[in-house]
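Beneath this line is the structure, given in structure tokens, with notes to follow.
As you look at this complex, bear in mind that one protein chain is not there, while each of the others sits in place.
This part shows chain A:
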Amino acid sequence: MTPAPSPEVLQAPLVVEFPFTRSLGPVQSAFLTGLRTRTVLGVRTTDGRVLVPPVEYDPVTADELADLVEVAPTGTVTTWAWNPSPRRGQPLSAPFAWVLVRLDGADTALLHALDAPGPDAVRTGMRVRIRWAAEREGAITDIACFEPYDGAEGGEAVPHTGTFTDPVRSIVAPARLDYTYAPGRAQSRYLKALAGRATYGERCPSCRKVYVPPRGACPTCGVATAEQVEVGPRGTVTTFCIVNIKARNLDIEVPYVYAHIALDGADLALHARIGGIPYDEVRMGLRVEPVWSEDGRYPDHYRPTGEPDADYDTYKELL
């Protein structure tokens, strides 16, 4: 269970989502392409067993495996678990059973879903068959699910070349993780102060260094930090680069200057964009101040204050 959030600590959903590509290699390519034509392929191991789904390398001898065989679309449930509340992306939207099915002709079992009205309708040893998806593309989802079946048993596995026209060589596997993100006590306090256009760091009780943004602990001393210290608003550009590549998801025109800025009173630099000055006039030691956006949580960028540049010796330890 998620503990009740403290009112001072911020929380927000964080969704991590990405479509990964996978090159299949010869064995998985044959297996998934087979499904497209309602053909289930396994692989024969060095000791003669038939593995379904197939693998590229023998789990016992580590030999490379290439001896493909075709097995039946019917099989026996070897074990199961009822899934009362399916989540997004699972094979069926109504409650179903996760089953391990040993297809006729195979020696190992395949994990998939069984469409059944309830857990009372499922048992180990029950006979099932593949329900094929109407549209098949060469993916494990070409098997829509399994369903109960009381027809004849399939025979022995038979050799198969594994050769198909237009084989599937890669797949896209969408991945998604849902998190609840909480930045913690120190950063929540820092963000709250930023909303009032003030920047607060935290001082380490041991080494006295001021951390901005604060993390709630000093990474050098390993002790908690609590004492708040207002820093800035002005600071010094310690170093920088000129970015000439437009970031895909960032609405900033290039070139722009990405700088490390040591706010007055802080013991390490934070990173921000420099504006209000041609990019090729930015220099180490430039004195800058924040420019706050209308409703932003952070300064939009920093601009020159007009003060003389800071002497190198005053910030060289912060590089």
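Heads up, the rule we're going with is that contacts are C-beta pairs under 8 Å (C-beta built on N, C-alpha and C of every residue); 3 or more make two chains touch, one makes a residue touch a chain; residues count from 1.
As a working rule, contacts and distances are computed from a predicted model.
**Q** Name the omitted chain as UniProt records it, choosing among "Molybdopterin-dependent oxidoreductase", "Acetyl-CoA C-acetyltransferase", "4Fe-4S ferredoxin-type domain-containing protein" or "Xanthine dehydrogenase".
**A** "Acetyl-CoA C-acetyltransferase"
**Q** Among A:Ala94, A:Ala134 or A:Leu250, which one is in touch with the chain left out?
**A** Considering the complete complex, A:Leu250 is the one touching the chain left out.
**Q** Among A:Arg169, A:Arg185, A:Arg234 or A:Arg303, single out the residue that touches the unshown chain.
**A** In the full complex, the listed residue that touches the missing chain is A:Arg169.
**Q** Mind pulling the chain A residues that touch the left-out chain?
**A** Against the missing chain, chain A presents residues 10, 12-14, 16, 18, 20-25, 28, 55-62, 64, 169-170, 173, 175, 181, 183, 187, 191, 204, 207, 209-211, 218-220, 238-245, 247, 249-250, 252, 255, 258-260, 267-268, 271-273, 284, 297-298, 312, 316-317, 319.
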